[in-house]
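The complex is shown incomplete by one protein chain, all other protein chains being positioned as in the whole.
Order as written gives the chain letters A and B; numbering starts at 1 within each chain.
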Amino acid sequence: MKPTYNSFLFGGDWNPEQWPEETWEHDIEMLEDAHVNEVTINVFSWALLQPAEDRYDFTMLDKIVALLVKHDFNIVMATGTAALPGWMVREHPEVIRTEQNGTRHVFGGRHNFCPTSPYFRNVSRALAAHVAERYTGTPGLVNWHVCNEYGGGGGLCYCEQCAQSFREWLKAKYGTVEALNQAWCANFWSHTITDWADVVPPVSYGDGIGEAKCVVSGLQMDYRRFQSQAQLECYKNERDAIREYDATTPVTTNLMGTFKDLDYFEWAKEMDVVSWDNYPGMDTPPSFTAMCHDLMRGIGGNKPFMLMEQTPNQQNWFPFCKVKRPGEVRKLSWQAVAHGADTVQFFQMKQSIGGCERFHGAIIGHDGTENSRVFKETAALGEELARVGKRIMGSTPKARVAIMFDWQSYWSLEGCVGPTAGFSYPDEVHRFYRALWRRNVPVDFIESTVPLDTLKQYDLIIAPALICVLPGVAENLEAYVTGGGNFVTGYMAGIHDENDLVVPGGYPGKLRRLMGIWVEEIDALAPDETIDVRGEVVDGVDAKGEIVASIIHCEAARALSTYGGDEFYSGHPALTVNDFGQGKAYFVGTPLDRAGMGAFISSLVNTLGLNAIDTPDDVGLSIREADDGTKYAFLINSSNTAKQMRVPELDGGKDLLTDEVIDGLIEMKPFGVAVVELH
Amino acid sequence: MKPTYNSFLFGGDWNPEQWPEETWEHDIEMLEDAHVNEVTINVFSWALLQPAEDRYDFTMLDKIVALLVKHDFNIVMATGTAALPGWMVREHPEVIRTEQNGTRHVFGGRHNFCPTSPYFRNVSRALAAHVAERYTGTPGLVNWHVCNEYGGGGGLCYCEQCAQSFREWLKAKYGTVEALNQAWCANFWSHTITDWADVVPPVSYGDGIGEAKCVVSGLQMDYRRFQSQAQLECYKNERDAIREYDATTPVTTNLMGTFKDLDYFEWAKEMDVVSWDNYPGMDTPPSFTAMCHDLMRGIGGNKPFMLMEQTPNQQNWFPFCKVKRPGEVRKLSWQAVAHGADTVQFFQMKQSIGGCERFHGAIIGHDGTENSRVFKETAALGEELARVGKRIMGSTPKARVAIMFDWQSYWSLEGCVGPTAGFSYPDEVHRFYRALWRRNVPVDFIESTVPLDTLKQYDLIIAPALICVLPGVAENLEAYVTGGGNFVTGYMAGIHDENDLVVPGGYPGKLRRLMGIWVEEIDALAPDETIDVRGEVVDGVDAKGEIVASIIHCEAARALSTYGGDEFYSGHPALTVNDFGQGKAYFVGTPLDRAGMGAFISSLVNTLGLNAIDTPDDVGLSIREADDGTKYAFLINSSNTAKQMRVPELDGGKDLLTDEVIDGLIEMKPFGVAVVELH
Partner (left out) sequence: MKPTYNSFLFGGDWNPEQWPEETWEHDIEMLEDAHVNEVTINVFSWALLQPAEDRYDFTMLDKIVALLVKHDFNIVMATGTAALPGWMVREHPEVIRTEQNGTRHVFGGRHNFCPTSPYFRNVSRALAAHVAERYTGTPGLVNWHVCNEYGGGGGLCYCEQCAQSFREWLKAKYGTVEALNQAWCANFWSHTITDWADVVPPVSYGDGIGEAKCVVSGLQMDYRRFQSQAQLECYKNERDAIREYDATTPVTTNLMGTFKDLDYFEWAKEMDVVSWDNYPGMDTPPSFTAMCHDLMRGIGGNKPFMLMEQTPNQQNWFPFCKVKRPGEVRKLSWQAVAHGADTVQFFQMKQSIGGCERFHGAIIGHDGTENSRVFKETAALGEELARVGKRIMGSTPKARVAIMFDWQSYWSLEGCVGPTAGFSYPDEVHRFYRALWRRNVPVDFIESTVPLDTLKQYDLIIAPALICVLPGVAENLEAYVTGGGNFVTGYMAGIHDENDLVVPGGYPGKLRRLMGIWVEEIDALAPDETIDVRGEVVDGVDAKGEIVASIIHCEAARALSTYGGDEFYSGHPALTVNDFGQGKAYFVGTPLDRAGMGAFISSLVNTLGLNAIDTPDDVGLSIREADDGTKYAFLINSSNTAKQMRVPELDGGKDLLTDEVIDGLIEMKPFGVAVVELH
């Protein structure tokens, strides 16, 4: 596809407002030395742009933009609404977020607006309009950036305005309180209401049990839907203001991977290009980061995305923050590109001297020179990307496997009070993804509600922990498998309907016919407790289940593996397969450990001929395909040790970074990268 | 004694209001298949029964009752006041509880009323009166059930109404602020007050240190007494409303074993029959569950009680919830009967599809069939109880040993700031109880303030951690031992008087003469630290003390054991005995571990000829005796492994479950049960 930008954007956040004007140009020159060709500006400038309710001041921003234009920089222009000015919170206290415990915030923090505040809607739209009016047409302006990391200020809002809006939202959705009572199963614990006014958000001093759980789970689900949409309205509100002045420049906002509070599939529909911020933790496995990239590509319809932020060195907010090892940032950057990024951007260009992020890495560190390891590594990366990046742009990975990532199931699974508190939805998705990643099988991410035609594009569809089966989904999946598709789901799947009510008649509810089984009970395993899984697909492997064990009765299905050990359900099916029409439906009864899931996925990969590619541990291989058929294979060593390998699939290709042709043994340095062009 | 009911009640909570009316009768028929003969209804129906302040609606409840009458069910009818309707909290915000941190709740949760709210008193009494008026005389109505699990909504109430009522309560108790100041030792930290208005409940932003501790411990103790009584007034208020219409049907409310916040001895005095909810945790030892049954029997004067709730399968609120193993629920049910239950009731009949308890087990599960393991096991249990239960009813265990369980000491012990945070009062009671249970020595539970005549019914009285010695108790105990009784107490005993003030003159205060010792100091042991105990009664045993070590000086007493190790108090007495009149008083200076306590209790059992019966680990034997002298011996294997044993005491008896006569070797399956009739 046609790339969004004319060059491979390399740059990121620049906050010159924190520095004396006389330093700006020198900084720009240093950035140029590092091959930086883009900066993102104006993210946190509201207080400067609008020092009082009735006054705007673009003096400083004008100077910044002029300097960037002078230096031919690409500009990603933020609307500047990411943190509320002090005067605004003082004069309009209702503009800021209220915690689940009822505490309304005061001036402070960021991403801190109440998403239903009419005042906020007005002022944020007004600021976005002013910025758009002023800077539309600026040379180099390549992207608009609305606000910043929506929801990243910590938690939903629980203020009285949100409560009121929520009641309106419910009224529109349900029509009558009777319908609401039924959808929420409200007769439980005498929660039947007789008036919309009785609805209370899931505050911690009401029905909320933390932010994840709730006495009335439908209340929690609806409140999450409502809040995700309310924030999305804030985004659209600013975007629409921009569109009044600029009809063409793409608009985005930076997302956060598997962030729970926003249903990003809904969000991406409103974005011209998806962008996201990649901040893996110290213990984040490379497969998890890869999964996030694929997810972010997936929500945008498998188009290339922007890597809007990552750090050029250590993050600052972990309990202990290791510096990025030599090559590690380069590796992370290329990993992003490998999975579909068409930009490599950093937070940030120059390290702050104040504020709580001052120990966050930057291209220009506190020393202020080009002498640092970080500066040099960044410059070398910039050189590479300037040399190689452009030809890759617009190409994308092609996958025959799709994983359903379903924010409804995310909220629903983690909202369950029982049978276990051990579930993290992203970790369960990753449990399946990791096994595919390990075998270098490309994966797309899709919504559960995609049309049948989309499903049919894939040989294999996996729906981890799809506890919430929305209307039409089961039917689509049945049609998909009937037509020869292969479907995998498992533990916890199918339990709930769209109202978060249990589907009566036995688990997995609406998927029961397709899976050909009845899950009678779900036993919880203690932390660190495992259960043996043995038989067909896990032969020769020491496979274990964790967290829960589904007690399965095969109806149409047959067992592929059974539980070992000496539980009363030992010998019962642990994995099953159901021949359904022309296809097969697999049910994984227990969260398999790495060995077990590996064996199961291997058998699927082999059966389906999914072209696994063998690489050593921690070395990933991803391929992007251009419209002209050229393939770019990214071989990435995510470990801090050197690796040797032979990858016949790459032989004859040329490593664009070294211009060497691959021929047999490949030697990779710690965090080494090869970008192999294949025709 | 004469049983309360004509048949052995088997059933429990049924919430048809959560289901379409057309499903009700089929559910009832399924329950009949499971030998269910009773349901508890109307627990959480307030919002349905009273949809607005000025309107009642019994339409649905009438239908439910009619159906039950048609099917000859026994009915336990709740008053329906267990959760406040939404409109009520909206219109009368003061009706709901306020947390210790000052947060007043909004609509949500359950068991959530403020216990001093005049509005709540009025409306709950009115609802109870309406229900009683309407359903008194209903065929099958066997019991009234007031509200539900009082106090189970989480914590005491700290609202302004409670503060006001508390001040009145104090005024009535103390008369003058001078008396209050003295009782509370209020000159400490300048807490002297000059006006009743200065009294503040122990809120976390005042003198409260969590809910257990307080700067002024007398304030904490009095607030607990006041709140327990205020909740009891709520119960009595509804009970009295019922009694205006129904003079005879028993009234109860379901209690919660060793629940801290309510002094159940006071409560049971107002209940016609004690009922309670048994929810052992994953790690709860069978001895602890047995102790709770005995305690619940004890507060009711050793009459049979109702097992009002237990789960037919896994609970849902633990971090991980294992399904109950085959036979486990049957075992728990018979264990309850063994200790005096005359009913076996479950929460609940049919599993909810919504609400935070939807993963809690039920007889009819989410599959809605009779095919589930749980349904089948329940039905089998129902068959057994229908066959055997009735003849057992009215019989009771007979004990020669009594343990004092003292809610004042419970609050006082856990209220101490020093010398250790390691004490849980129920665990300390269990420490002694477990050793008796292990030897199958029956135990009654009594209040510390029982009259001397009651004490004299026992050969042995144990008062674990009796830190609070109420007026008259020491004198009674002295008279009891003088007359030949045997008394055991120990660490922490006697330190406080009824005002939670230390009794000057040396520990154990008012018990010092009886025990014949002076405890000079109380050393705390670190978690996992133990101290050796050696000598006479623990000979040949590796006995250890935990948590604290009392440094004891024998006055009239002599040492039975001493501390080992190399502490400066090694060689000092750890256990002492005092010959006092015709009896003996034993002081246990340190919480003995299982081995140590076992040896000590064994020696007492032997000395007193208490007829211990030998059974394997995890197998308990309890005996109920009928008025005609028939004995029912319950042999219960609480483990998931088979056991073999010989119990000569049972030879010749007939196992009522199998109709086999016991003769020598007894083979018990995992979770196996035998009910042996002995003449």
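Note that in this section contacts are C-beta pairs under 8 Å (C-beta built on N, C-alpha and C of every residue); 3 or more make two chains touch, one makes a residue touch a chain.
Note that the coordinates shown come from a computational prediction; the quantities given were computed from them, not determined experimentally.
Interface note for the absent chain: among B:G137, B:G418 or B:G664, the touching residue is B:G418. Within the full complex, the residue among A:I41, A:L84, A:L460 or A:V533 touching the omitted chain is A:L84. Contact with the chain not shown here comes from a single listed residue; of B:L385, B:L525 or B:L635, that residue is B:L525. The hidden chain makes contact, of the residues A:H35, A:H105, A:H145 or A:R438, with A:H105.
One chain of the complex is left out; on chain B, the residues touching it are 101-102, 184-195, 197-200, 203, 205-209, 213-218, 416-422, 499-507, 518, 520-527, 547, 551, 568. Seen across the whole complex, the unshown chain contacts chain A at 15, 17-18, 44-48, 51-52, 80, 82-87, 90, 99, 103-110, 282, 313-323, 325-326, 351-360, 365-369, 372-374.
Convention: only the chains that are shown with their structure count from here on.
In this assembly, the C-alpha centroid of chain A lies 49 Å from the C-alpha centroid of chain B.
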